[in-house]
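Every protein chain but one is kept in place in this view of the complex.
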Amino acid sequence: MSRRYSRDSVEFARVLSFNDGLFAIAMTLLVVSIAVPTISDSSSISELADALNDLSANFISFFISFAVIGRYWLAHHLFVSLLAAMDQAIIGLNLVYLAFIAFLPFPTALLGEYFENPLSIVIYAVNVGIISALEVVLFRHAYRADLLAQKPTPDVYRFGVIASPTPVAFFVISIPFAFISTTLAVVIWFGSAPLGIMLQRRAPEGAEKLFG
Amino acid sequence: MSRRYSRDSVEFARVLSFNDGLFAIAMTLLVVSIAVPTISDSSSISELADALNDLSANFISFFISFAVIGRYWLAHHLFVSLLAAMDQAIIGLNLVYLAFIAFLPFPTALLGEYFENPLSIVIYAVNVGIISALEVVLFRHAYRADLLAQKPTPDVYRFGVIASPTPVAFFVISIPFAFISTTLAVVIWFGSAPLGIMLQRRAPEGAEKLFG
Amino acid sequence: MSRRYSRDSVEFARVLSFNDGLFAIAMTLLVVSIAVPTISDSSSISELADALNDLSANFISFFISFAVIGRYWLAHHLFVSLLAAMDQAIIGLNLVYLAFIAFLPFPTALLGEYFENPLSIVIYAVNVGIISALEVVLFRHAYRADLLAQKPTPDVYRFGVIASPTPVAFFVISIPFAFISTTLAVVIWFGSAPLGIMLQRRAPEGAEKLFG
Partner (left out) sequence: MSRRYSRDSVEFARVLSFNDGLFAIAMTLLVVSIAVPTISDSSSISELADALNDLSANFISFFISFAVIGRYWLAHHLFVSLLAAMDQAIIGLNLVYLAFIAFLPFPTALLGEYFENPLSIVIYAVNVGIISALEVVLFRHAYRADLLAQKPTPDVYRFGVIASPTPVAFFVISIPFAFISTTLAVVIWFGSAPLGIMLQRRAPEGAEKLFG
């Protein structure tokens, strides 16, 4: 049988400090890819303003990605708050999940550079979709391997498995639209937020205690 | 109702380790933007000295930004020491606050490159102003959602709300001066330090126990 | 006599948070070395697809290295879970081990850039080999200095010392093959995984409790 580490063990804490360190770095590295522009007259306000204006897609994609990764961190924080213990399998699955978090700064930089190119949107959407899918894998494993502090009812469990990948659906739906207009694709991404709130209202009894 | 995590929970600790990791990275990345200069005669002392001299604005902005972010970290450390618990809202607000901490290396690099350009100062001042404003938002939420270990008296609370954004005022005031002289603008920033000490002397009774 | 820090001390925890921070950074930095490609027509899908295709070796080496470092992190996590205490010597040895973890992003970037060049494979294999060898050094010291919570039997100990460097053997064996085909060398690396499982089946009694 696999080793289990309870909530108060050094081993449980290590997974989280490694995890949160990786999140913090991925979020901070996003800014590194934005290079300071080179201008000919270094004291010219208008020239610097123009140069910075050219970087606006980079700034937008920094804040979008910070929000996206931040949202995943919040979801991970909430998920771990439900765990009573971790086993080797969930630590391994978590590493796979982190690989795609660590990779995200590249699609972000790509999006900042080629915001008008549908391929940038597609790659970003696929990366984010994989992360959301892995969230479901983590939750399923925690449920099946009995790692949750309070076993949810089957109703609540089904709700969690359906509600969690909602953003994936939106990212997938956005892909064909990216070929018409990249801005439209981004608008569709943000559509997942109100739907999330709507879903929460239809949550079965007991779900609130788990995900509230 | 929103979930609450008490001071001794794994969840409270995670927010802080994520937070401190992000601060540590933002402060360390400041140096990465300073590129090693290229010189023609690699063993010439005078040539290397000249090349490094050209980077002096970069060195100054590294140490200014390290001091600025360090000061925010100290304030955050003090703020958290007053908290008995965290709720979901304060964790979310803290992420917004961290987005602007994570962004700061860019204005810092800009300032290092274009120290004489008023626009660099303005962008830096606006970024720092937003961070200070978010500090007040965090403190207000903690007060209203009853997260503080010792509820301050209304007098002390009002003092905290006024004293905390003092640096914002100075950064805002410095903006028009930046167009006259960038050095003058920087001098005005440092003016906030003695005023902070003066304000502390006029603090109502009980404030010392909270902010001392 | 050297100082000892028990499992529940601040000092034991610090070594781990430093350690895990370094691992998290090394794994996240892997993506930084992948530069966003420059294309002439920024909205052309086919041009961007071609440019990204040229980066496929970089993507492959990112995920290989993430898996390799992740595997070392898992092994380190398991190793520390066996420790009852740390002494100064193991903290020092751990730093030497971390130096080669921190260095790994360079061979990774080299491999991504020169995947067809046998020398990239050799350098990568040597780096990984040193890390595996240092794992054995750490385990031996922990055994001899009585740092393990449960002293393994000599049989189990010998098994641990032999099983742990298995990947080293594979990396060493792969080196000459790298000069014939770099892809072949990579295939040999992955050969260590099934052998690891086979070895585990031949483990002496009691080893499962330690390494399972």
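Order of writing sets the labels: A, B and C. Residues in every chain begin at 1.
In this section, a contact is a pair of C-beta atoms (placed from the backbone, for glycine too) under 8 Å apart; a residue touches a chain by one contact, two chains touch by 3 or more.
Note that the coordinates shown come from a computational prediction; the quantities given were computed from them, not determined experimentally.
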Checklist entry - From the list C:80, C:109, C:125 or C:163, which touches the chain that is not on show? => result C:109
Checklist entry - Thinking of the whole complex, not just what is shown, which of C:48, C:75 or C:91 touches the missing chain? => result C:91
Checklist entry - Since one chain has been left out of the picture, which residues of chain B touch it in the full complex? => result 7, 12-13, 16-17, 20-21, 23-25, 27-32, 34, 36, 39, 42-45, 48-49, 52, 62-63, 66-67, 70, 73-74, 77-78, 80-81, 212
Checklist entry - Which residue numbers on chain C touch the omitted chain? => result 1-3, 5, 10-11, 13-15, 17-19, 21-22, 25-26, 29, 32-33, 88, 91-92, 95, 98-99, 102-103, 105-106, 109-110, 112-114, 116-120, 123
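Keep in mind that, in the parts below, only the chains that are shown with their structure count from here on.
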Next on the checklist: Suppose each chain is reduced to the average of its Cα coordinates; what separation in Å results between chain B and chain C?
Outcome noted: 37
Item to check | Junction residues of chain B, two or more chains touched | outcome: 17, 21, 25
